[in-house]
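Inspection log for the structure reproduced underneath, given as structure tokens.
Here the complex is missing one protein chain, while the rest keep their positions.
As written, the chain order gives the labels A, B and C, with residue 1 at the start of each chain.
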Amino acid sequence: MQLLQSVLTRLFTTLITLIGVAVIVFFVIRVVPGTPIAMMLPPGATEDDVARLTALYGLDKSIPQQFLIWLSGTLHGDFGTSITTRQPVLALVLSRLPATLELSIMALVIATAIGGFMALTGTRLRGTKTEAAIDISNGMALSVPDFLWGLILILGFGVLIPIFHISGRISPSLDLPFTSNFYLFESVLRLRFDLWADIVAHMFMPALALAIPLAAIIGQLLKQSLKETMHLDYVTLARTKGYGENHVILHEALPNAILPTLTLVGVQFTFLIGGTVIIERLFSYEGLGNMAIDAVINRDLPLIQGIVILFAVIFTAVNLLVDLCYAALNPRLRHA
Amino acid sequence: MKLNRRALLQLSAAGVSLAAFGLPARAQAIDELVIAYNVNLPAWDPTTGPSAVNPTIQGLYQAVFDQYILQQPDLKPAPGLLTEWGWNDDRTQVWMTVREGVTWHDGSPFTAEDVAWSLARVADPATGSPIQFVWGTLQNHRVEGNKVIADVKQFDPTIFKWMYFLTGYVLPKAYFEKVGAEGFEAAPIGTGPYMVEKFERNAFVRLKANANYWGGKPDFDTVTIKFVTDAAARVAEIESGNAHVTLEIPYEEYDRLKATLTGTAAPVSDIGMIFLNDIEVMTDPNVRKAAAYAIDKQTIIDRLLSGYGVPIDTLETPQYDAYDAGIKVGYNPEKAVELLAASGYSVDNPVKFKIQTTKGFKPKDYEMVQAIVGLWRKVGIEAEIEVYEIAKHYELRAADQLAPAAFYNWGNSVGDPTTSTGFAMYGPSPHSVWDGQDVIDMINPLWGEPDEAKRIDGWKKVDAHIAENALVIPLLQYVQPILSAPGVVVTPHASGALLPQLMKRA
Amino acid sequence: MLDGRSQIKRKLPPRLILSAGWLILLGAAAMLAPWIAPKDPLAQDLFLGQLPPAWVQGHEPGYLLGTDSLGRDVLSRILYGTRLALTVALLAGSITCIIGATLGLLAGFLRGWVDIMISRAIDIWMAFPPVLFSILLIAVLGPGLTSIIIAIVVIDWTRFARVIRAEAMTQGAMDYVASAQVAGRTRLSTMFTEILPNVLPTITVLLTLEMGIAIIVEAILSFVNLSISTDDPTWGGMIAEGRTSIHQAWWVLVFPLITLFLTVLSFSQLGEGLKDRFDPVLR
Partner (left out) sequence: MSYLTIRNLSANLKGRPDRILRNVSLQVAAGEVRGLVGESGAGKSMIGKAILGTLPLSIEITGGEIILDGTDLLKLPPAQRRTRIGQFCALIPQDPLTALNPSRRIGPQITNRLVDILRWTRADAEKRARELLAEVHIPDPERVMRSYPHELSGGMRQRILIASAFAAEPKLIVADEPTTALDVTVQKQILKLIAEMQARHGTALLFVTHDLGVVSKVCQSLSVLYGGLVLEDSRMTDFFHAPKHPYSRALLAATPKYTDPDGSLTPVPDAVVAATRAEVEAADRSAHV
């Protein structure tokens, strides 16, 4: 019973968060100067053209009225139609979501690999010069904004040594047997490793640009958590049993150090997804972020609304997932 | 100091020390042409919505759809889907003869019915067509054999120019009515030189050559247009050989890569200008004239745009119909100081106003305004820069609340004076900023002036009056840099549209 | 009683000295900019555009780090840019800290509906994609120094609130707090006299990190062309401008980048160093 109760409160709070986000973004983008209608006016348009187009897109009503119309539409699954692309927002946004999710997941995997390696090496060689070097390199990775990492990668591995592709998500010349938009995962399921390699060659640089700051954060957090765990008695006890330092770190300290880091990484992961806006623009990667910037420039109000809501849904979903993993991994909670 | 690749290598922040070696763009034969394009294509219907009035994506539409009248690279009209066209004697009717033997991409025949239906559609306000105010001047379009006749509700001398300008595209009547707007967006068909094979929003569009195109099959069978919105990424695309053609890259990079790739840089029908709003200090002609004289347009072009740009003194460029080389507003800082002194201003007691500009929308827009502000500071004008987004510019302009000075660019690919000086300077139009009654009175008779020579001469007088009283400060005509790999020759189009059908194998 | 443990004194780690040193140097540069800057950062000379730094052939004397495309002296612009960077860092950092920490403290200590309200606000705020939200915010407020600071505050206060709330909750459960309340203290005064001093170390660490982040956010906003609009130089603005001519005038981008890099690195190392000082677990 207690589990059901906690799930219900969790759903309730998520609902409040989503509604809160919807209300705030709805009002902010309507207060923003520069309406979509102004964007559409050709050189010779007249006053009544402006009025006609405003009415056509329902922007002549009061903001609360517009919100109610939008809300009632959403309840029926209709998130409105994008002004620039004249496609239903829901379908458009969901078609772009897999690209951003795959990029974020790939970035997370790279970041965990690098961050994890740095933390473990830092712990294994603690007190030595290497550990100091790792701390400094973590600091450095965080001191450069991720779009500059993107620029450096483009210059380095896109132009000077063209190993990776610079833009896009897959080579346009390939004909794709995919049914879903999850190219990366589906290419693995279909065992099409030629396509998989091409996609990875496209996604690697943007994913790495996103991953570098995240790797530094994971590295710092995990190393701090490992440091605290290494002082505990069961680690010393393991050493007296004859286990080597590597075994002690990996099997005794790491499993218990991961738990506190997990929740913090969960939060950073949501920042990462939000951060794809810039990187997708730089690498012309067709994800949610890239579309978001166009939507803002063209003041495509329904599309902006849809994208921000979807980001909020991803955020709450990731948080839920992190909490579930935390409970599953932590024996104390598992038997609660 | 020309920086070669080796020096850049040592300085790259990643500190990766690599042996530098030359990287020639792949020169071997190109079977599939790849173009790195600078803007995303939001929607395929070229006649409604914001994309219909966005000049930068007209090139994509012109690859797939045909316009009523074909515009040649030098902006001049030529027979397109219409072989001949004109008014009847008393200009109460327009007639058009429709080309025969043309088929849509799905094989169905192209008929006069399609033309009549397309014209009626954009004339109907309900479809949300933004240029309804022009097409609405024609009514009850009807087909007679291979001719289309329409009654002129209100005479507009530029009606046929709009047939090779924004929203001037012929759509398939039968197909559109069968699949509806949504179906058309998913699988657009036209009569143009290329057919849409695959479209991935925000990523790329793959085009297949239209074998039986009436204008002859284009050279390249498959063309992929990748949407690469970031300029540095486009440079990287072409330099690494991933793309064969690209445009709108920084002029410095164009100069650097021109050596290894082939580069063309021709002036296009897009100009940079400073709108003047008749408020605050701008009502004083001395201030306006001083501001105009104080700008050294040629030096700004040479130093900031590496020399790629044509200084202009009216809103018309040499390619436009109403261009008058006689109207000159030179760079004369002394005169500017004199004029300012006449109104009691000087370097120590400068005139103050705000200038608005976009940042990153056009090449070096912000830097140019900074340079102008620097030049103005030397003669006694203290201008405070405010950066805003293009959306905010449109709204302020429509509400006539722009700052005393506002930098903007104005495209006009038909080259007609009405769509450049006309809409920009005619008071009542929501797009103009200067509301001077004198200009309105000069322009009014020209809207419906049937005699073409008299009309053009009238617009020249308007331009002269504007330049003399500095009611607007035209700056330069943009030059469009296009880079292409050695295997392909690109003929640039003066409208700024990058057309794959104009690209031939070297 | 002779105890070996007390003899382990902690000498000042180099990390702290170097980062504090650089920041002090920066503060001095900001204050003395008008006197030590060789040129007026706004003075343009189109004919002196893109001059290389002094040690590269083809340089011009007086322009130590070369000039940008408008002929303005890069070194002076960096020095003046320091002013803005530090204002953004200090102002945005401290306002974010004050708002975030107070809310976090209130939520963590008072619990009850206050905690619920603030936690919901934190959730909602964190659900916004940060960069997108700041773009919208600056579009509403219009580019300028105040709107950058407001954007940073609006986005990053949750970072403080979340951490301080958790810390306040653990401190709140400790016995010494109960004893203070038994002594008849009101809840609020207990919070400030008992909890705050113990939470202060975390606040200072977060504050230093936040200052570094504020500078990076300014650079990101400049990249999307939303940073301040006036002529005043900012590092982020110079980096964004230098991007287009990286091959011709690399110094326009590289020098502000190095300054920004060192400053943010110093802030983060200062934060890490402070965290170790406060860290009770002896190495």
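Worth a mention:
One rule holds in what follows: contacts are C-beta pairs under 8 Å (C-beta built on N, C-alpha and C of every residue); 3 or more make two chains touch, one makes a residue touch a chain.
Quick caveat, the model's predicted, so the values are computed rather than measured.
Touch with the chain that is not drawn comes from one residue among A:Val31, A:Ala91, A:Leu237 or A:Leu321, which is A:Leu237. Contact with the chain not shown here comes from a single listed residue; of A:Glu102, A:Asp146, A:Glu186 or A:Glu252, that residue is A:Glu252.
Against the chain not displayed here, subunit A makes contact via residues 126-127, 232-234, 236-237, 239-244, 252, 255-256, 259, 329-332, 335.
The definition used in the following text is that only the chains that are shown with their structure count from here on.
Shown here, the protein chains touch in all possible pairs. Annotation: 37 Å between the Cα-based centres of subunit A and subunit B.
We define each chain's centre as the mean of its Cα atoms; on that basis subunit A and subunit C are separated by 23 Å. Residue positions of subunit C with contacts to 2 or more other chains are 139, 142, 243, 246, 257, 261. Across the assembly, subunit B contributes residues 8, 13, 232, 388-389, 391-392 that each touch 2 or more other chains.
Residues of subunit B touching subunit C in their complex: 1-3, 7-8, 11, 13, 231-232, 250, 252-253, 256, 296, 299-300, 303-304, 359-360, 364, 366-367, 370-371, 373-374, 384-389, 391-392. Across the interface of their complex, subunit A is touched by residues 15, 120, 123-124, 126-133, 135-137, 139-140, 142, 162, 212, 216, 219-220, 223-224, 239, 243, 246, 257, 260-262, 264-265, 268-269, 272, 281, 283 of subunit C.
Listed in rising order, the residues of subunit B touching subunit A in the complex are 5, 8-9, 12-14, 16, 18, 20, 23, 32, 34, 36, 40, 42-43, 45, 48-51, 53, 125, 128, 130-134, 166, 181-182, 185, 198, 200-204, 206, 222, 224, 226-230, 232-233, 236-237, 239-242, 388-398, 412, 418-419, 422-424, 428-431.
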